[in-house]
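Showing chain A:
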Amino acid sequence: MTLILQDVTVTAPGASAPLFAPLSLTVPPGVVAAVMGPSGVGKSTLLDLIGGHLGRGFRATGRVTLDGRDLLPLPAEARRVGVLFQDAHLFPHLSVGDNLAFGLSAQVRGRTARRAAVEQALDRAGLSGMARRDPATLSGGQRARAALMRTLLARPRAILLDEPFSRLDAALRAEIRAFVLDHIRAEAIPALLVTHDPEDARAAAGPIVPL
Partner candidate 1 sequence: MRLLLTALALTAATPALADWQATLDAARGQTIYFNAWGGDQRTNDFIAWVGQQTEARYGVKVEQVKLTDTAEAVSRVIAEKAAGKDTGGSVDLIWINGPNFLAMQQAGLLHGPFVADLPNARFVDLSAGAPASLDFTVPVEGMESPWRLAKFVFVHDSARVDPPETMADFVGLATAHPGRMTHPNPANFMGATFLKQALVELALDPAVLQSEPTEESYSAATAPLWAWYDALRPHLWRAGESFPENESVQAQMLNDGEVDIAMFFDPAAAASMIEQGLLPETARVFVPKGGSLGNVSFVAIPYNAAHKEGAKVVADFLLEPATQARMQDITVLGSFSVLDPARLDGAARAAFDALPTAPALPTLEDLGPTLAEPHPAWMTRLTADWAARYTK
Partner candidate 2 sequence: MIGARVIRGLVVLGIGGPILAGLAVTLAAAFGWLPAIGAREPGLDPWRQAMALPGVATSLRLTLVTGFGAAAASLALALALGLWTARHPGVLRWLSPLLAVPHAALAIGLAFLIAPSGWIARGLSGPLGWTQPPDLATVGDPWGFALILGLMMKEVPFLLLVIVAALSRVPVAAQMAAGRALGYGAGAVWAKVIVPQLYPLIRLPVFVVLAFSMSVVDMALILGPSHPPTLAVAILRGFSAPDPAMILPASALAMLQAGIVAGGVASWWLAERALAVAGRLWLRRGGRGGAGPVWAIAAVGGGTGLVLAVGSLSVLAIWSLAWRWRFPQALPESWSLRIWAAPGQGWGGDALVTLGLGLVAAALALALAIAWLEAEDRLGRRTPLAALVALPLLVPQIAFLHGVNVAFLRAGLPPGFAAVVWAHLLFVFPYVLLALAGPWRALDAGLIRSAASLGAGPARRLAGVKLPILLRPILTAAAIGFAVSVAQYLPTLFLGGGRVVTLTTEAVALSSASDRRVAAVYAVLQGALPLLAFGAAITLPALVQRNRAGLTGGLIR
């Protein structure tokens, strides 16, 4: 399971020049690579390209492969690339448990098995017994952990982190960062973190690419 970017560029709608110079990068399983740069340089756009969320009118060149599969022609839902955004984006109409169940891979069958998987993930996130809670009642840290668990339950082959810690206050930040990075490494999948915080990049402990 390796995420490979070859000479990737993205051009914004109406622009003549690409947002950044051709980018090549190989992220092996269990490694969290960090893409650094000031805001507006196109870090999020890069993640949109990989995740399949690029807006209409953006033009891309180069290749992105995951385990040898060419990702760019696939729709987002078929890429098996999980994304953690700045905002947890928990679905407001579902309970915490149902949010996780939404993410849980359909390969886990049977109501008991699925419920158990969700309960277990909640335990790991320190959210035991909160399955029926309204997501709006969770604290910022709890939301971030629930979002990570929801992403992991979908069994992604790679994971993208779009400044997921930037909205957390300093005390919580280190704790959540450690929690997220540990879990990703434990899954042994490649991950790409974009951030403007050098501390995030250092904690990722993988290759650091300036953009």
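Selection rule: all candidates are chains of the complex that A comes from, given by their letters.
Throughout what follows, contacts are C-beta pairs under 8 Å (C-beta built on N, C-alpha and C of every residue); 3 or more make two chains touch, one makes a residue touch a chain; residues count from 1.
Quick caveat, the model's predicted, so the values are computed rather than measured.
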| item | value |
| --- | --- |
| Touching chain, any copy counted, for chain A within the complex - options 1 or 2 | 2 |
| In the complex with candidate 2, residue positions of chain A that touch it | 51-53, 55-56, 75-78, 80-83, 85, 87, 89-94, 102-103, 105-106, 134-137, 147, 150-151, 154, 156, 160 |
